[in-house]
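One protein chain omitted, others in place.
Moving on, here comes chain A:
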Amino acid sequence: MIALGILLVLVLLLVVFGLLFRIQILTSIFSGSSTREIGTSNRVNAILMIAFMVIGGAAFAYSFMDNYGKMNPPIASVHGHEMERLFWTTMIIIGIVFVLTHIALFVYSYKYQYKEGRRAYFFPHNNKIEIIWTVIPAIVMAGLVFAGWKEWTKITGPAPKDSVVLEVMGKQFNWLVRYPGRDQKLGVVNYRLIDATNEFGFDLSDKSGLDDFVAGEIHVPKGHPVLLKIRSRDVLHAVYMPHFRVQMYAVPGMPTKFWFTPTKTTDEMRAQLGNPKFNYELACNQICGRGHFAMKLNIIVDEPDDYVAWFSQQKSFSEQNPDVLASFKQKSDKLGETENAPAAAAVVTSAAKASL
């Protein structure tokens, strides 16, 4: 019923509009304004062009300034600063071009509006001008490409050998995090072993996986390179950490990676922003289904000491899930009892320290 009512109102509005329009046309025919070929409307449109430029430009400038503060997520990584500089340098260059070309567009439109008896200037081509405005953009582009390429190679280059390694795995619809434990080696996983408990698909017959632990949040130390190993176990996801200027797809069947160096702890950022509830956030940035918009994970940047303390408190997956471990033991006799003993906290601490 409501649908019908809304449709009826729309139809009535259309009819009223049509009648008004018809009346307007008839009056314009009687008044004779419909026969003039180029009338006042040409002048009105020319003036509107200038008005649009002035008012629109002012509104744009104002709203840009007004929102500038909110626009930039505060930067918390080393390469983020470089990237930011590149971004705003490019913005300034294109901003200049934007303003100049628009002034030309609207001012020419106004200035060269139709005038009775004037004839346009027959100016079909000029090769010198064409060459100038081909070469200048080409040079500017070359500069931007070079700057971008330098930065891109630095960011995507190999991670430093002493990086803190951790794995982020996307699934519908949350993120799972795994740390390599004291041996600094991520254990073998197999997607066929995944179940409700073993969400990573740990293959615990691989010894390097025994000390791996999973975490509910990402913890990383400040001032130390962090290498994210990124995987997905179902559809595409993307690890997007706007404050660190980090983004990389999580692809099922193809591990990816991204490394960065955090520069501010969560506490420092909270103090800087005056927001005690601030958290660095990891968002999914590749459409992945119903819960895509809620695939969030908090990232905590610690002082190195706090990080080591946190690291040493974590219990390994095998320790927390003895059933899973036992099922692998049944399958493989090679796993000796003594080797599997969960690492003592002290050992973990030293390993973590060694990793820093």
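In the analysis below, contacts are C-beta pairs under 8 Å (C-beta built on N, C-alpha and C of every residue); 3 or more make two chains touch, one makes a residue touch a chain; residues count from 1.
FYI, contacts and distances are computed from a predicted model.
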Which of "Peptide/nickel transport system permease protein", "C4-dicarboxylate ABC transporter", "Spermidine/putrescine import ATP-binding protein PotA" or "Cbb3-type cytochrome c oxidase subunit I" matches, in UniProt, the chain that is not displayed: "Cbb3-type cytochrome c oxidase subunit I"
Chain not shown: contacting residue from A:Ala138, A:Ala309 or A:Ala326: A:Ala138
Sole residue of A:Ile50, A:Ala215, A:Val235 or A:Val324 that reaches the chain not shown, by the stated touch rule: A:Val235
Residues of chain A (touch criterion as defined above) contacting the omitted chain: 1-3, 6, 14, 17-18, 21, 24-25, 34, 38, 41-42, 45-46, 48-49, 52, 56, 60, 63-64, 67, 70-73, 82-83, 86-87, 90-91, 93-94, 97-98, 101-102, 104-105, 108-109, 112-115, 118-126, 129-130, 133-134, 137-138, 141, 144-145, 148-149, 151-153, 155-157, 171-172, 191-192, 194, 196, 201, 230, 233-236, 238, 240, 242-243, 245-249, 251-254, 256, 277-279, 281, 283-294, 296
